[in-house]
Every structure is written in structure tokens, then in C-alpha cells.
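Beneath this line is the structure, given in C-alpha cells, with notes to follow.
Removed: one protein chain of the complex. Kept in place: all other protein chains.
Chain naming follows the written order as A and B, and within any one chain the residues start at number 1.
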Amino acid sequence: MSPTTGTRSRTDYSGGLSRVVRHPLFWPLVALAVLLLANTVYSPDFLAISVLDGHLFGAPIDILRNSAPLLLVALGMTLVIATRGIDLSVGATVAIAGAVSLSFIASSPNPGAVSTVLVAMGIALLLCLFLGVWNGLLVSVVGIQPIIATLILMTAGRGIAMLITEGQITTVTSAPFKTLGSGFWLGLPVAALVALGVYALVAALTRRTALGMLVESVGINPSASRLAGVKARTIVWTVFALSGLFSGLAGLILASNVMAADANNAGLFIELDAILAVVIGGTSLQGGKFSLSGTLVGVFIITTLTLTVTIVGVSPLVTPLFKAVVVIAVTLLQSPVVREKLAARSRRRAARPEEVAA
Amino acid sequence: MAIVTPEKTPTGERTASRSHEKGPRMTAMVRRLHVDRRYLPVLGTFVVLALILVIGGVRYDNFLSPGVLANLFINNSFLIVLAVGMTFVILTGGIDLSVGAVLALSAVSAASLLQSGVPVLVVLPLVVLVGSVIGLLIGIMVHVFEVQPFIATLAGMFFARGLCFVIAPESIPISDETFVAIASWDTWIAGQWRMTTSVVVALVVVALAFYLLHYTQFGRTVYAIGGGEQSARLMGLPVARTKVLVYVISGTCAGLGGLLFAMYSRSGYSLTGVAMELDAIAAVVIGGTILTGGTGFVLGSVLGVLVLGLIQTVITFEGTLSSWWTKIFIGALLLVFVVLQRVLAARRT
Partner (left out) sequence: MTNHETATRPVVEMTGISIEFPGVKALDQVDFRLFPGEVHALMGENGAGKSTLIKALTGVYGIDAGEILVSGTPHRFSGPGEAQDAGVATVYQEVNLCDNLSVAENIMLGHEPRRLGAINWRATRREAARHLSTMGLDIDPSSSLGSHSIAVQQLVAISRAMVVDAKVLILDEPTSSLDADEVAQLFAVVRRLRNDGVAILFVSHFIEQVYEISDRMTVLRNGRLVGEHLVSEMGRLELVSTMIGRSMEVLEDLHVRTDHAVDPTDGAAPFIQTVGLGRKGSVQPFDLEVYPGEVVGLAGLLGSGRTEVARLLSGADRADTGTTRVKDAPTRLRNPRAAIAEGIAFSSEDRKLEGVVGDLTVRENMVLGLQAGRGWMRRVPAKQVDEIVDRYMTALNIRPANPDALLRNLSGGNQQKVLLARWLATAPELFILDEPTRGIDVGAKAEIQKLVADLAAKGMAVVFISAELEEVLRLSHRIAVMRDREKVAEITNSEDVGVDDVVELIASGGGR
């Protein structure tokens, strides 16, 4: 009856099961499990992992490896979104990283040397860090909306990448560089190890330092944060810089996968997949609370979905259609209107036994 | 917790008093210049356009020939239509990422339907309608379910792109005689200026959009929503209907754009129009429409498309400059315009 919708305290369920259901990662994990199950039903040995030459092989390992670049991009995106921002330029940054590193290796006298590869990677990462700083500058100092500020680099970035590769698809042969994308270490794909390593690093960085809390604070209530003395500018700048750096690393892995820098197609639409992964993982586009583990699950869902489409035999080109279904389902479930309806229903259900008791 | 009804928000009051201080000075300045500040960004676009024309005209022979300029319209007619639709959405403060994919879907459907022998007169309205329906769905997501336009149109983009591949993964040539006849119809204005069907369609769309935006209550409501959704609601304007309608218009324009693209390329291919939404957005922004909504003109967006087209033309004429410079130039131009808008906005508040 009340004219305003006040903050409704959620009905407190007792019992372990409902607590599990209410965990924010419950539905994403269910979605992932359903996907994996569907695959196992379709091809029973889907989850099987075999050992070959001391390396692990199998679909789960493929999912791990294929997830690496998206996970890296999505990690940065999570932090950016938590501050109420968005970074559309990550795909272009991916392309630039590949272009820079491979062009450097291709033009060096000794493309196979470890030192060459390390220098190439260093230059690429430094440049991508700079691109992130550039985005951060536009957003936090100049005060341009994030979506527009990063649209600029999104548009110009691929041009810059092509400028670097001179419009060619640069290919190289360099064993050390190839290791990043296709190598194995301790039986596991190097790419996956790198991505998971960065994941652990970001988790530590956000939860061991105060970065996570301040990022959330700025995202939840910018005015209160300002009055509390939080340097919002530094925080926003930092997350954009990190997003650039991680996208660069993702770009290196993608370039190493195919040992080619394709300025036009490397990381195409990765920004959309990353945003999708973040949203599926339960981080709201309105900013505030973020969940890195949610993003991890979101990334696995997208990679598994892509792999599933291939395995089932549908043309991979149709994948967007399935993604659309996932986006629509997730966003509608998260939409305030639907949530209110669902909440009202569960309240009614919860209220009924009490009425009986009384 | 007690509900406190704040009877005065200090923030609002402060901004109010600030604009109040600047108000008279700005008015004086604008009066002196005799230019309404609302036209300043479009004027900027016009200056850029003129500059490119002059530079091109000085550097290259034949650059200012009617043929080159007519081709500018012919090659960009579908982009003009997309930009027009995008202008409506951006004016309300939204964004539409789906237009590139919807354009492809419309083109592929047209080609596929024509291939299976459906008559042209059925195909033409049908594929445009496909765009309208997708726009309607997006509008409902945005307004009824309060999904952010970015995400809703992203879903629309994935959906349309996926459908393209379901219909036909490979390129379908269009050989229907009536369709080809319509596509290849042209006329010469003043004997030198070539106009094709798609140019005529694009110009009609521009005129229609201009009429809608400036001479109907719907159009003024679009601007009002961009100026402040809350205010528009308090003024008693039909906000809900208008917000859904802009996405329908954008979708319809994308559908029509697909048709024009099919005429232009005489085929339907599911990979066309990738990232074309960015070109459309860039054209709108360069055309002086502010991405937060409320300020901009559909004619500005047309100028924006022409600027983009001219940059491409210049690079073609230059010969030694590679094609990727187009993107870098567009990015740089975007930067300049966005910073300029930011400066103008900062002076206003």
C-alpha cells in the first residue's frame, strides 16, 4: 500500500539449502554445470582428461586454455565496472599488443631468442599500460563519460594496430613466444596458468590492499566517498590502467595462439564478451560490489558455451544467438522489475506457513 | 529507519546558483556572436567538412567534382539511414549497438527471401519490419525491464547476428530482376549529379526524421527526455511511449539500411555491417549530438556521415596513405569533438 518502495528486508530463510540458493554465484554455477552436463550427455567422454607426453589434454583443459584471454580482459573490466565505468577499448588494445610484440620479434635479428621475446612483451605491455592510463586520464581528469572516452580508443586503436603491422597479418616463428599461447608447464597450458596467476594476483591486490574496498566505495556512493576523503580520481585511473595492462597480456596470448598479429580480427568483440562475463558473474553495471570469482565463472560459461556450440556441430557463427539468449535471461533475471515480482512471490510463499501457524 | 523527506537538497541548490551566475554572461556572449550555442557543435562539424573539402580541392584534381561528391552520398546512403535512427536514440540519452547486426540481418533476409522466389513487393516491407520488431523488443527491455540500453542493444546485436548465420552463413547473391532494377535505377540532377534509389531513400528518411524531430510532439518529447527524463515526466509528457518508440525507429532505420546495403552490394552476407554501429555512433557524435542526450540535430548526423566519407575519400585520393589512417583520423576527430563538448558543457554548468 505504501507509496514508496522502502528497503525491504529480505525474508530470512533458515536452513542450509536456501542459503546455498541465495548465494550470488548459485545460478551462474548452475548454468555452468548444466552446460557441462549437456556436453557430457552429448559426448560421454567430454569431461575425460588424458595424459599425452606429460601434458594434460581434453575438453576441460581446452576450456581452461581458451578462457585465458577473456579472463584477463574480464578481470580488468570487473574493476572498471565496479567504479561505475566501462572499457570498450580492450579489443583494440588486444590487437595493439599483438601487433607491437610480433612486429618487434619479426624485425629483430634473432626472433627465437628468449631475450627478444621478453623485450617484445615488455614493450607491448608498457604500451598497453599507457593506453589504459590514457583512458583513465580522459575519464577521471577530463571528465568524459567512460563509454565515450573508451569509444575513442576503440575506434582509433585498430587503426593504430594496422599502422604498426603496416596492414599485413604479421606472422613469426619464435618458439619462446609460442610457449605463452600453446605451451605447457607442469602439464597445464601456460596461458591458463598465466591467467589464473593474474586472477590470484588481482584477488590479492583487491582484498589484501584497500583497493577493492575503495573501488567499491567509489562505485556505491561517489559523494559519500568524496566527503570521506577518498581519492576517486586515483582509484578510477588505477583501474583503467590495470584494464589496459591485462588486455595487453590477453593480446599477447591471443597472438601467441596463432603466432600472427591480425589487427582487424584479434580480440574482435572481446569487450562485449568480457562485459557479458562480468554481468553474468553478478557484478552490476551500476557499479559497486564486484565479484572476481563471479567473473571467473562467467568467463567459463562463455568459453564452455562457445566450445559446446562447436562440439554439438552447429556452426560457430551461430554462437552469438546463444549468447543473446544468455544475456537476455541474465539481465531480465537481474532487472528490478522481475526481481520485485519474484521477491513478492517468495514473500507470499514464505508468509503462508506463518499464517497457518498463527 | 525513519523516512526523512529532504525539503531541500543542497546539491541541487548549488548547481542552480552556479548556472545562475554564469547565465547572463553566457547569454551576452552568445548574443554577441549571433549564434545560438545549441548550433555550435554542428557549426564545428560544418567547419571540419568545409576544411576537408578545401584541403582536398587544393591538393587533388577532380576532388571537388560532382562525381566524387555524388558518390559520397551513394556510398554512404545506408550509413546515413543508420545514423538518423541512432540520432533518435542518442538524443534520449540511450545508445543502440544492434544496428550493424540488424542491418546484416535485414540484408541477408532480403537476399534469402528473394532467392526463394518471394515477390519484391512483399520482401521490401517485410525486411524493414524485421528491424522494427527487434527495435520494439529492445525498447521493451529498456523501458519495461529497465535493462541498460547498452546491454539490451548488445543482446539485440548478438541475437540479430546469430540469426544471420542461421539463415545463411555464406553470401547470397541477389538476381531478382525487379530488385536489381530498383537498385540500379538512377537519375542525373543538372546532368552531372548522379542519384540512385538509395540516395533518394536516404534523403527521404532524413527529411522525415527532421519533420518528426522538429514538428511533432513526439520529436520534442525525444529532446525533452534527453534534457531530463524526470522533468519530462513532471511536464506530463508521454515518456514511456517515446522511449520505446526511439528504439523502434532505430531498428526500422537499420532494417531499411540493410535493404539499401543489399541494393548497394547486390547480395546478402551475414558478416556485413560488423562494427558499423560504431561508424554510426561516431557520425552522430561528430555531427554534434551529445551522447548524454538532449542536444543535437539529425542534419548534423548527416554532416557527420559526410565527414567520415570524405576522410575515406581523401585517403583514397592521397594514394600513399594507407586505409588504416581512416580509423585513426576518425578516432582523433572523435576525441576533439568529445573534449569540445565537455568544455562547452563545463561552461554551461
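In this text, a residue touches a chain if its C-beta (ideal position, glycine included) is under 8 Å from a C-beta of that chain, and two chains touch if they have at least 3 such contacts.
It should be emphasised that the depicted structure is a prediction, and the values quoted were computed from it without experimental measurement.
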| item | value |
| --- | --- |
| Sole residue of A:188, A:220 or A:311 that reaches the chain not shown, by the stated touch rule | A:220 |
| Contact partner of the left-out chain, one of A:31, A:61 or A:235 | A:235 |
| Selected residue (touches chain absent from view) among B:209, B:232, B:254 or B:305 | B:232 |
| Contact set of chain B toward the excluded chain (per top definition) | 1-14, 16-21, 23-24, 26-27, 30, 36-38, 211, 214-217, 220-221, 223-224, 226-228, 230-237, 294-295, 348 |
| Interface residues of chain A (partner: the chain not displayed) | 1-4, 6-7, 9, 208-211, 213-214, 216-217, 220-221, 223-231, 234-235, 238, 288-289 |
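Operating definition for what follows: only the chains that are shown with their structure count from here on.
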| item | value |
| --- | --- |
| Distance from the mean Cα position of chain B to that of chain A, given in whole angstrom | 30 |
| Chain A residues within the chain B interface of the complex | 4, 6-7, 86, 142-145, 147-149, 151-163, 166-167, 223, 263, 268, 272, 275-276, 279, 285, 315, 317-324, 327-328, 331-332, 335-338 |
| Residues of chain B touching chain A in the complex | 1, 3, 11, 95, 101, 141, 144-148, 150-152, 154-159, 161-163, 165-166, 169, 270, 274, 278, 281-282, 285, 291-292, 322-332, 334-335, 338-339, 342, 346 |
